[in-house]
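Excluded from the complex is one protein chain; the other protein chains are retained at their positions.
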Amino acid sequence: MMHHRVIADNGLKVTSGGCAVAVRLPWYRSLPLSVVDVVSIEFDGRVIDMSNVVFQLEGSSIRLDELRARTTENWFVLDTAYLVLNEKNLEVGKEYDVAVTLAIYPPYLKDLHRVVRTQKRLLAH
Amino acid sequence: MMHHRVIADNGLKVTSGGCAVAVRLPWYRSLPLSVVDVVSIEFDGRVIDMSNVVFQLEGSSIRLDELRARTTENWFVLDTAYLVLNEKNLEVGKEYDVAVTLAIYPPYLKDLHRVVRTQKRLLAH
Amino acid sequence: MQSASSSNLRLGSTLYSFTTEYHNHDYSFESLIRRIAAENLGPGLEIVGFQSIKGFPVVSDAYADWFRGLIDEVGLELSCLGINSDFGINRDRKMTEDELFDYHVPQLHAAAKLGFPLIRYQYGAGPEAIKRLVPEAEKLGLKLALEIHASHHVQHPVILAFREMYEQVNSPLLGFIPDFGASVHSVPPSFLDFVRSIGVAESMIDLALEVWHAGGNGSEMAAQFYQKAVAMGGDADLILELFPIFGLFSRQDPRDWAEIMPQTFHIHGKFFDFADDGAEASIDYASTLKVFVEGDFNGYMSSEYEGHHWTDADAFDKVRRHHALASSILHKLG
Partner (left out) sequence: MQSASSSNLRLGSTLYSFTTEYHNHDYSFESLIRRIAAENLGPGLEIVGFQSIKGFPVVSDAYADWFRGLIDEVGLELSCLGINSDFGINRDRKMTEDELFDYHVPQLHAAAKLGFPLIRYQYGAGPEAIKRLVPEAEKLGLKLALEIHASHHVQHPVILAFREMYEQVNSPLLGFIPDFGASVHSVPPSFLDFVRSIGVAESMIDLALEVWHAGGNGSEMAAQFYQKAVAMGGDADLILELFPIFGLFSRQDPRDWAEIMPQTFHIHGKFFDFADDGAEASIDYASTLKVFVEGDFNGYMSSEYEGHHWTDADAFDKVRRHHALASSILHKLG
């Protein structure tokens, strides 16, 4: 179910402080940030430490543990968010296996939550 | 010439620290950040102080005076960047006149630079 | 192209059908609307506010003018705005009745501003908040309709609570939207292809279908399946991939829609796959539409393709086929 939608095409950007992974909401409509969990990120099979990951959307930089409180901010379904990571030493033009798992809790459905993991081989740009 | 393209539709987002204006590159192709100047931002006719404005793109947060040195980072023509402002006291659901002026220096053309100002009335969300 | 038919059931599309194309940025809100019009996949047009409009339910005057102008230009007819009854935004507790009321009001205003005659609301609103919204709906000249979506059906306790409230209030503005996913006869083949493609074992699929065919309440069937599947040694993650069977498809008899016919304002013509002869593979459209035509249903049926949850098949092709199927059935029904 939308298993390929979490990571955007060409979604690995090398930045001065590390890198950023471009992510999309694996759902058909916008959802409040409060019902989105960033569960895990893997780099070449290695699970990375999530404590320093920052979620960047529309000019806001949000710690992952702050998302649940953001009940009034929506992630518009066409917008790309960025997971900003400390992951260093990436080289532009090299390929990496990246996997991101998001969990969403559609707020109009009782008991539904969906865990979606996308894995892609990405060429860093 | 692309006078309506600098500010994205629905491009005014209230954030916890102020607000962000969604901006697009007013050109047909991607350009390196080094050839983009953020010239000015106006709020309801008032020119704002640019010294604290941050340009956010693909997980990077860049001071405006740092753009010119970014010769290897491209702004992909379909991507939205955000101008992060201290501008406080905006209310969701209220309308504001916002104008953003960008200057671009297409790097394959001698002596061409283009200054593009977009003004839009935006409903803060 | 709707064939000549004497029924008052008019065809249309919901943009929800085009989730794949839209999520991919292959089309925008505007270019989807233009192509739907160009391909005669109207005349009804339904949208989901939180899908198509950034910042919804906040809608500026300029945006509303642009939207109404576009609809006018392309010649479509606004059938329904899907709004959401998001009771669970705060994950620690459900919204109170007051909060639910407050959450719906701006969505109703947005609908009226955009020119919709009808909104689709969801069961999470609860009968009381909807009852309190009737005066607002009257002011706005807007109809409110509860979508009856799998795993619900016309006799489900959750739906009965709304039916009771409707009887009390007796407002011509309160009605229902049957979603045909609630009256399927089998699980869509493309869904089973999908779960096979991600490695779900055949034994697990058989088990899920067995539980589903035995019938019962959706969440109870899911729980029952989960226990048995785990006992059989199924992979927990892959077991979960079968859960949509219990949430998206239910086996109500299509004839049961007749019970709510006078209050039926609109239809979600849910569909997934087509057989070689053009019939829908899991929904008996001939029998189902007969119920609505015989019940003198007057309104739009949105072609609501939902396979985008598990495949990236071309939705335009799908909706074209759905229109052809529906037109042909309506023509035969006279």
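Points to keep in mind about this one:
Here the chain labels run A, B and C in written order, and each chain numbers its own residues starting at 1.
Operating definition for what follows: contacts are C-beta pairs under 8 Å (C-beta built on N, C-alpha and C of every residue); 3 or more make two chains touch, one makes a residue touch a chain.
Remember, it's a predicted structure, so these values are computed and weren't measured experimentally.
The absent chain, not drawn in this view, touches the displayed chains A, B, C throughout the complex.
The residue from C:Ser31, C:Thr96 or C:Asn298 that touches the chain not shown here is C:Ser31. Of the options B:Arg29, B:Arg63, B:Lys94 or B:Arg121, the residue whose C-beta touches the omitted chain is B:Arg29.
Touch with the hidden chain on the side of chain A covers residues 9-10, 78, 92-93, 95, 121-123, 125. Taking the complete complex into account, residues 21, 24-28, 30-31 of chain C touch the chain not shown. By the touch definition given at the top, chain B reaches the unshown chain through residues 1-3, 5, 24, 28-32, 34-35, 68, 71, 74, 76-79, 105-112, 115.
Convention: only the chains that are shown with their structure count from here on.
Removal of chain C from consideration leaves all other chains as one piece through touching. Across A-C and B-C, the chain pair carrying more C-beta contacts is A-C. The distance from the centre of chain A to the centre of chain B, with each centre set as the mean of the Cα atoms, comes to 24 Å. Inter-chain spacing, taken between the CA centroids of chain A and chain C, is 28 Å.
Multi-chain contact residues of chain C (touching two or more other chains) are listed as 25, 54-55.
Chain B has residues 92 in contact with two or more other chains.
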